[in-house]
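I have placed the structure first, in the form of structure tokens, so that the comments after it can refer back to it.
== chain A ==
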Amino acid sequence: MTDYNFAYLDEQTKRMIRRAILKGIAVPGYQVPFASREMPMPYGWGTGGVQVTAACLVPEDKLKVIDQGADDTTNAVSIRRFFQRTANVAVTEATEEATVIQTRHRIPETPLTEGQILVYQVPIPEPLRFLEPRETETRKMHELEEYGLMHVKLYEDIARHGQIATSYAYPVKVEGRYVMDPSPIPKFDNPKLGQNPAIQLFGAGREQRIYALPPYTEVVSLDFDDHPFQPSKAAHDCDLCGAKDSYLDEVITDDAGGRMFVCSDTDFCAGRRAKGHTGRLGEAA
Partner candidate 1 sequence: MIRVENLSKSFTLHNQGSAVIPVMAGAHLSIQPGECVGLTGQSGSGKSTLMRMVWGNYLAAGGSIMVGQTDVATAEPRQIIALRRHTLGYVSQFLRVVPRVPTLDVVAEPLLALGSPLADARAKAADLLQRLNIPERLWPLSPTTFSGGEQQRVNIARGFAHAYPALLLDEPTASLDAANREVVLTLIEEAKARGAAILGIFHDEGARARVCDRLVDVTGFTPKVAA
Partner candidate 2 sequence: MTLHSTEFSQKIRDPDQPLLKVEGLTKRYGPRIGCLDVSFDLYPGEVLGIVGESGSGKSTLLSCLAGHQRADLGRIAYDGRDVLGMSETERRRLGRTDWAFVHQNPRDGLRMGVSAGGNVGERLMAVGARHYGDIRDKAQDWLGRVEIASDRIDDRPSAFSGGMQQRLQIARNLVTGPRLVFMDEPTGGLDVSVQARLLDLLRGLVRDLGLSVIIVTHDLAVVRLLAHRLMVMKSGRVVEQGLTDQVLDDPQHAYTQLLVSSVLQV
């Protein structure tokens, strides 16, 4: 395709976005405003992540796109094809082969390595938003590190449900400074945010914010002394590959209450089965 500039966005725009990314990396967890562009897809489909990916891509990159851990869902397929057409980059489903991974709602199970970039799609970047609707006030709270309100949310959880019921988009504190929304990843993934060798970038298109975690950043999930943070997952093994420690999707299989649990990370699951692991309902690939 020669009709588009490389990776769709013009070079000035990519430069503008890269500046925002660099600033975000310099101030981990801080939400950098940027001039988000109209993209040829609706808001909510990853316009923020797509712009960040576009600004990062070089022709040598190998791109992986996942949605809820899966490479083969509509959203993942469309975005992957978008960059194949506009940037003509190589694509892959293998986590370890990819140089840039755009994700919605998951961090891959396979540990990331130095040199990789993980781009998150973010719907609402402001972790304080649901408690304090005024943007002027939330900015002031970040500026002055007034984060008591974040614990009020967790307090309400315990008061109402007996435990911290927030199970995704679980707030974290970055390098002891900014409180950050890690995008709607399950809290099971929160421990992977910290000390990660890869660069993690977060793009919110509609809200026009970019933030970042440079490699090996300290990221702590907020909690109470007597109600410590606990990453959780369904108490099952993967029914296909038998993995005990991966995040699972529950799949309803019939109208009679039949269900199965499978790895949400399709690449991870396929990789295990290729190595001969099987679960309750699985068969060796």
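Definition applied: contacts are C-beta pairs under 8 Å (C-beta built on N, C-alpha and C of every residue); 3 or more make two chains touch, one makes a residue touch a chain; residues count from 1.
The candidates were selected such that all candidates are chains of the complex that A comes from, given by their letters.
Because the structure is predicted, anything quoted here is derived from the model rather than measured.
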item	value
In-complex contact of chain A, chosen from 1 or 2	2
Contacting residues of chain A [partner candidate 2, same complex]	131, 144, 146-149, 151-152, 155-156, 158-160, 223-227
